[in-house]
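Removed: one protein chain of the complex. Kept in place: all other protein chains.
Coming up: chain A.
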Amino acid sequence: MTYVGERADAPEAAETYHRWSRRYPELGTGPISTERFLSQEQFDQERDRVFAKSWLNVGSTQDLGEPGAFFVRDIAILGVSLLVVQQDDGDVQAFHNVCSHRGNKLIWEPDGTCPGQFACRFHGWGYGRDGALETVPDEENFHFPDKGQLGLVPVRTQVWNGFIFVNLDATGTESLDDHLAGLGESLRDFPFHELKLSYRFDIRERANWKVALDAQNEIYHIPMLAPLHRFLGTAFASNDDGYTRLQDFEKWGPHTVYCSDVDPDYVPTPAEAAIQAACPDFSAPRLPTRAPFAFHVLFPNMVVAFLGNSMFTYNFWPIGVDETVWEIRFHYPHPRTLAERVAIEQMKSRLRDVLCEDQVGHEALQVGLRSRARPDFVLQDQEIQIRSFHKSLDERISGASHV
């Protein structure tokens, strides 16, 4: 297994400043413009040159489970509705969720299992789970020669470690593996299937999608954001002044990962101590890295993060310039005892409160940026991930990097 924390170059002193900007000088040290979070033109470019051409995670095979199982995924920024279906051979295929007859949205339910055919509500056209048009009521009255040409329009679909990705660029040639490259490789051997979806939050917030992603893409704020973040646990090492320090940061093309080390001085909360005592084995980390916290940003809008024994994913879905749906899913090992089940429920409530604290922060950030009080803002070395993300975004938009 490849460990993210392993690198060949010499270790650096823990307390040197500008550690990451020296390692990645190409990311620069300049400010980030305010306008990129407010401009409709920027948003349109992100839609046309990034979202319309990138591999996007739309769900997990855990959302399906049997042949014919499906879910509908509407992607607001692209103005599309997708029907994602598990095929008889176990593969997953996404189609435009659009009837070939009059262009009606085909399936209106959020998810379910295909009852033989997907039937349109409007005139009853029926499609197989492979997208083929099978039933046309009063077919002889139409003028088309061959209904074989009128199946659902497929969308490029690939699965990586159970995560279902689609690419709306029908002419694109980059495979999902090529897109994920080193990041995909680093997590290749991790037993994702051992972690089950335990709970999910979809947060609609009044903030640009990059505001939300950036705010999550650093741990400088962890000891400070009050009142809950500072009790997030033992996974966030800090120096003697209490400032968090990354154990590692790595960049693979447009994707990044940062890791944080154990904080030996962290004093568990009473609830943490009680849970640790009740289920000591459950909380043992099962991680693909040696760090207790690792945050992978899969360009452009997905996060796969490991925290203790859990894995969580984020998907940031732009709705408009200043509106985003932040999709959050937490996965844990299957609980073996009642105590472990209680532990998951406790984490659910606790993290819900922490995430609310984040949401309020995202929206406050947007309010501040929208005032245009400053043309730009600054980032420090522990926020290099943000710098990296924005550079990758600019490169995609300008066409400097391949798609």
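The rule is simple: contacts are C-beta pairs under 8 Å (C-beta built on N, C-alpha and C of every residue); 3 or more make two chains touch, one makes a residue touch a chain; residues count from 1.
The definition used in the following text is that contacts and distances are computed from a predicted model.
Trainee: One chain is missing here; what is its name in UniProt, given the choices "Electron transfer flavoprotein beta subunit", "diguanylate cyclase", "Amino acid ABC transporter permease" or "Non-heme iron oxygenase ferredoxin subunit"?
Mentor: "Non-heme iron oxygenase ferredoxin subunit"
Trainee: For a quick check of understanding: of A:89, A:140 or A:241, which residue touches the chain that isn't displayed?
Mentor: A:241
Trainee: Tell me which of A:170, A:226 or A:373 is the one touching the absent chain.
Mentor: A:226
Trainee: Hey, which chain A residues sit against the chain that's not shown?
Mentor: Interface with the chain not displayed, on the chain A side: 5-7, 11-12, 14-15, 223-224, 226-227, 230, 237-243, 247-248, 261, 265, 267, 290-291.
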